[in-house]
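Accompanying notes for the structure given below.
Only one protein chain is missing; all other protein chains are in place.
Now for chain A:
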Amino acid sequence: MAPKLPPRLPPQHPLEQAGEAAGPAGHAEAGYHHGPKGLLRWLLTTNHKEIGTLYLIFSLSMFFIGGIFALVVRAELFQPGLQLVQPEFFNQMTTMHGLIMVFGAVMPGFVGLANWMIPLQIGAPDMALPRLNNFSFWLLPVAFTLLLSTLLMPGGGPNFGWTFYAPLSTTYSPPSTTFFILSLHMAGISSILGAINIIATILNLRAPGMRMMDMPLFVWTWLITAFLLIAVMPVLAGVITMMLLDINFGTSFFNAAGGGDPVMFQHIFWFFGHPEVYIMILPAFGIVSAIIPTFARKRLFGYASMVYATSSIAILSFLVWAHHMFAVGLPLVAELFFMYTTMLIAVPTGVKVFNWIATLFQGSISFETPMLFALAFVVLFSIGGFSGLMLAIAPADFQYHDTYFVVAHFHYVLVPGAVFAIMAAVYYWLPKWTGHYPNERLGRWHFWTSVVGVNLTFFPMHFSGLAGMPRRIPDYALQFADFNMASSIGALLFGTSQLLFVWMIIKCVRGGEKAPAKAWDGAEDLEWTVPSPAPLHTFETPPRFQHQEH
């Protein structure tokens, strides 16, 4: 995709400030670009919109690479028996699919949206730390090139699952594991720097008059997400450093022979890992909370309760980690504790779903593509939430543990959850980014093929999982054949339908129906006060924020 965003337009100032001088003389023209041209421009850019675009393009390419790995897995599982790949390579595919999608597609996707939209939504001229912003983006291509290159190394790439449990990832790991650790360190540093930047921006650069409880929910959810990142990414860094020491320096953090404890790996990993799964869903809540009011043409129901619910989910996420480990032999007290805290999370999540539905109630709803994705998010994410509640029941989890039921659960919250939310956000904000509406017809085709594909892929996994099919295996017993064939056909449909998404984006960048500043008539936040497409520099003079009663 040609890096065309954002096009330069004559200066237009937000709200009533068009006449006022904006900042230093050179910056008065909003479309003014200073600095190198061509590729160097993108390498050295410190503009939040350009960096946001880079993040989104990176995320989309990783989504396709991770998707191809998933299709290799699904192709092998199309029929029982080994047909296409060897088990060793199959393991690398499941592992890399998980790592790429989590750290390469979903997280950078949300960071890209944050870069683009947070300054626009709070009336800030840019991120608080623009150069750091550039650095945190460019760490990612390096990290993931390194990670992908491990597939070509002797012994192959990571093959121990994206959760890289020790000692599988230490004592029994391929030699490339040290590179895997390095690339994860880089991706982690990138996330941490991004989070620091987002916190500094939100806390310091809000438009005068905008209080915390006036911020759009996307900004709120990202603020909370950024705090989660600050709290848990160092723990991930710690645990992979311990792995590095165990592999290369003879320590025994996780090596039972030397007095270490493999179960401790799982505790530390999931202490990071559970907040991590909320890092991947909280910004999605923010996006859906922006889109549903817009297309229901009503103010969001229960704004304050949304903020409190998001905060409660974030705090609770630190108290539930061992529900991933019910089967390791926890004492009864711990099983009960983690079972109840996990179920407790359903309460704030229920508050959110209730608020979205209450927002829809008696609204004058229209079904443009962003709304379709947002509505599908509410329904399908809830299905993932319910299977999560089933998994939370400790005594029942012993049957579900490490089966396809778990795979169905977390794909329901991540694909029609996080990924659909990112797609909804892209459709919703594309008019602001490119100045053109996305093609509605293409959008609908993309939406319906995706919904059918996702459900055909992941719904049968509930059944194969309950029937006992273990995850992460290249071959399976004959009774699972039909479910797996359905899943594989669904995966192929979902995967190819994403080409429509790319086509839609390219068409939208190149042209289409012109969008006005306020592209959707129910949209209320500050980003809709700047022209479409948003000029390179916006809000150089802060807008005056009009407080509204939520």
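As a convention for this text, a residue touches a chain if its C-beta (ideal position, glycine included) is under 8 Å from a C-beta of that chain, and two chains touch if they have at least 3 such contacts; residues count from 1.
Assume contacts and distances are computed from a predicted model.
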Undepicted complex member, UniProt protein name, chosen from "Cytochrome c oxidase assembly protein CtaG", "Class F sortase", "D-xylose transport system ATP-binding protein" or "Ferredoxin-type protein NapH": "Cytochrome c oxidase assembly protein CtaG"
Option touching the unshown chain, where A:Ile51, A:Ile100, A:Leu113 or A:Leu129 are the choices: A:Leu129
Residue touching the undisplayed chain, where the options are A:Leu203, A:Leu336, A:Ile357 or A:Val379: A:Leu203
Per the touch definition above, residue among A:Pro80, A:Pro125, A:Gly238 or A:Pro470 touching the missing chain: A:Gly238
Touching the absent chain when the full complex is considered, from A:Asp261, A:Asp402 or A:Glu440: A:Asp261
Touching residues on chain A - with respect to the absent chain: 128-129, 192, 195-196, 199-200, 203-205, 230-232, 234-235, 237-239, 242, 250, 252-253, 256-259, 261, 263-264, 267-268, 271, 329-331, 334
